[in-house]
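Taking it in order: structure first as structure tokens, then the write-up.
Only one protein chain is missing; all other protein chains are in place.
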């Protein structure tokens, strides 16, 4: 038996734990091919064989040893043909695809075409509704909380308002949890817009009472009246997100102008997705990998692994690209208790 | 309204997040008294008032600002009488008790006597069956995994077998998850005893193939034939656990004797329960605290907060001291995949 | 005896260790006043008394419990008069000033006017020539190296060039040492300009051979031909530094344009100066504080503490604002060995 595994989309701490979990739990007579750079490797026929020795200790390393790309082979007739040819050429009995919406939608399509495919969900944003948690998310929250912890002392020493920008274009999970964990004094996420006036009021109250402030803001947050405020529309991208310098920079500027307080901005960006995974993410990735291999051995194809409570289960692959999981209002209200 | 809160039993990262969650979510007309040193503080009438300012930033600090003890007031008529008197004397409308089996059994008893009590479960060992996770556990696993990460390089450089001992007298959760996360080559937990011969075989195979080895062992693990091996019975305590020097030390000695390999032992002990909580534990503690306050305000007494999936729920307090949650065989089999 | 202590300029991990060192080593009959917000606190007469209890455990906290500002009282007659009045009013027998060039130049001036002043040098950039190391610097290098460590895996997984920007407007110490420690593949610092062509060559060679790259760049680095490249001069500030978005952002844009490789930028900014100090910085701060107190007790005024090898010594305060310590060519050549 010959199985191909690949990782697609943005990288995420825990991908290597999934890979190791798959390889280590494969029986001796199963050969594992690591397809390089996501679906692209099946188009270009670039792959390596993976043995137990190749994956020794990789679960503590961030990123993915297989590389990744955002290539969607169904975007061109030529590529998809190449892919189908290659799957036959190297005799793949099954493919395990680890990735987000885009990667798994290709997997679902291949599955519907009759190929043996198993999916492993990956999103650092934790915004998939069919699984309690995705790996990489806890690491991102921990790194974010750790960074905010560090910013408290400098904000306090100088009496400043620091806006710290975290990932989350549409769902604010990383921002709200890192902000909650590290005691940010205001949390701004895409799900719950706020007017600049409201923000100004929060800033004034906190600064008058305590003299310094940390605001956690998701990259996708947009103040309600943004369009009226920003003159040059070219600074807002197709999603309505702020472009140049990021939302943290923008908020720091406008709040300084409106309140007179000394403001600063910090953008965490790629720091959140790099580096060694937390124990939780290593374990979750490992369990996902082992379960994906089990699905293959059980010939339970067209399915995706998921976490429910403490159990690893599987669900149909076509559910993978289901509704997004946004921060619910109850959770936001919980965070609000600690504002100010 | 006047509410007393207390922390009992062994300390745990996240206790202060619970305290802050309670205080910050209390309405302005609710006064919070922090009872010192667990139930002991209600016997000796030692307490402080807690305001928002008192709990600013404490959620990132390990331990408990209220101190803790293992005092069980129902162990003596005098103490329990004193306690009842004091609850009336200071006019407590409700008590929120944060603690493990012992602390919550007192809470359950008080509740059954008609007092208004709410419980928050605490066990660093994560061995409570009525909640998916308890706070402090993730921190302990992370610190344990981090320590094992550090031991790999020194074990490898010297070609040694290192036995690292983690907490877990009856349930092996911390040991199995830290060991799994950090790639221990053998994991020994109380739930799944092993003969010394089996351990010797694992050690020989790993050392012949790879030349170094990390064995994670829970403090409560006992090799099957322990009684025949240890001459002096005084070294085994009432639970059948090894006493002097700990099980890691004992295993290191006997494996050296049996295999000739260079062995060492490291006992993580109190390192696992100290220090700043992970983001996950800070959030879980915070959510527990907020929900406990909500139960009080809703006059939903005699209940304990719990985590199910991503939701905070509540269950009757008398369930708190329910069956222990041991490592199930399926989970142990998962870990076995990575032995060797 | 009554001594005032103050912290001025940008904050830095280790300031609180200095404060604790001073307070704990003061004899019982010496009263310590903590002047708030640097020299500003002596103008506005804002201060607190500091006892042993006030400084318990503060050495592990970043920033400064006394707050800081950049106020120079000698910039206005009124302020300097106020300051002199206040020094008499509260009867200060001596002042210990902890700060950088600006703060210590005020200290030197006061000393020359006959006041009893002792200085403690502070610069996170480590660019003072009269001391081997300043506290805070090691912490900044460690945080920077840790961040770069994290970026390796994501750069590698995506085949990207990541530009990471670190502090250093005129001296590149933090950038070169964090880059060297974390294996950056190119290090760009103000002392050693490079043409964009040279940078392009480094990028092409590394990308062709290894497929990913980390470039550490100091905020004050300027490519040689900058003026010809940047059309809009308003983007360059008075020092000739890039303004909008920072140099990392600028380099990422231009290198992408010139090489076609996928580039990203990360700005570490305030993360480097926040948070708990490393053990080295806690100890250095502590030793500085104790020695500064000793100078006061010995009535050895007009001097500044400094580190030479493993010894804490003192030098005349007027030397404090001496020549900057730049990265010497030999050290840069050492770093060059690891480029590519």
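A, B and C are the chain letters, set down in written order, and residue numbers restart from 1 in every chain.
Please note the rule applied: a residue touches a chain if its C-beta (ideal position, glycine included) is under 8 Å from a C-beta of that chain, and two chains touch if they have at least 3 such contacts.
A quick note: this is a predicted structure, and the numbers were derived from the prediction, not measured.
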Visible chains in contact with the missing one: B, C
Given C:192, C:280, C:301 or C:319, the one touching the chain that is not displayed: C:280
Chain not shown: contacting residue from B:154, B:224 or B:259: B:154
Residue, one of C:59, C:249 or C:303, that touches the chain absent here: C:59
In subunit C, positions touching the absent partner: 24-25, 57, 59-60, 132, 138, 141-142, 144-145, 149, 152, 177-178, 180-183, 276, 278-280, 282-283, 286-287, 290, 308-310, 334, 337-338
Residue ranges of subunit B at the interface with the undisplayed chain: 7, 10-11, 13, 15, 37, 61-64, 67-69, 143, 147, 149-154, 156-159, 162, 244-245, 264, 266-267, 269-271, 273-275
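Assume only the chains that are shown with their structure count from here on.
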Chain contact graph, described as a line, ring, star, complete graph or other shape: line
Most widely separated chain from subunit C, with each centre as the mean of CA atoms: B
Gap in Å, rounded to a whole number, between the CA centres of subunit C and subunit A: 34
Averaged-CA centre spacing for the pair subunit C and subunit B, given as whole angstrom: 41
Residue list for subunit B, restricted to those that touch at least two other chains: none
